[in-house]
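Removed from the display is one protein chain of the complex; every other protein chain stays in position.
Coming up: chain A.
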Amino acid sequence: MRLWNFKKKTYPDYWEAYLLHFEKKEKKSLESSRFVALDCETTGFDFYIDRILSIGAVSIYKNEIAVVDSLEIYVKQTHFNPDSVPIHGILQHGKLEKCTEEDAMKQFLNYIEDAVLIAHHARFDIIMINAALNRMGLPKLKNKVIDTMDLYAKTRIKSNFIDQNAQYSLDEIAEAYAINLMDRHTASGDALIAALIFLKTTSLLKKSKSFKLKRYFLKSTMF
């Protein structure tokens, strides 16, 4: 059994490089942190069977979304679910340039560094990524994670006429905020919408003096 094996497990270099980013200890604020808004398109909703098809991500720093600092990867499909094709439009043998799952994770870790991750219904995306890491024998992501759903729900007024436990889809929020629904259901398009929702909700929420972004970090036990 592994339990008795006290020898430290060795991880590939890119994982060690990723971990290194978390050793810096300076205190960070909303303005000085790097955020990465991301979205995964997958073959389905089963964390064990289904696989990531593509990851889209874009970074936010000092309240600006930097298009130049974005990531868009497509993964070669080992598992294929024809049912999901109409949603994401990614074919098993389409023309897009694709990489292996391991390559995708390498690029992804190298890109995110220690950024705070932002996604809509974040739990799903993070578990999908963790499952991919797990298949490569790697531990889970170390990054802090924020769900834009939580931020949005907090901006809604407290009213008995609104279901306080309501779940809001990305479409609903984009509609409420009149964000153009460009490229819905492409990973990058959804990541950009999540980034805009993040900018808008935080600018609303930070008006309250008691606002602390920390409170929105999801518990790591959720993943």
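Just so it is clear, a contact is a pair of C-beta atoms (placed from the backbone, for glycine too) under 8 Å apart; a residue touches a chain by one contact, two chains touch by 3 or more; residues count from 1.
Here is the rule we use: contacts and distances are computed from a predicted model.
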(message) For the chain not present in this complex, what protein name does its UniProt entry give, out of "Glycosyltransferase family 2 protein", "Transglutaminase-like superfamily protein", "CBS domain-containing protein" or "Putrescine-binding periplasmic protein"?
(response) "CBS domain-containing protein"
(message) One chain is left out of this view; which of A:10, A:29 or A:159 touches it in the full complex?
(response) A:159
(request) Name, in rising order, the residues on chain A that touch the hidden chain in the full complex. (result) 56, 58, 63-68, 70-74, 96-97, 156-157, 159-162, 175-176, 178, 180, 182-183, 186, 188-189, 192, 195-196, 199-200, 203-204, 207-209
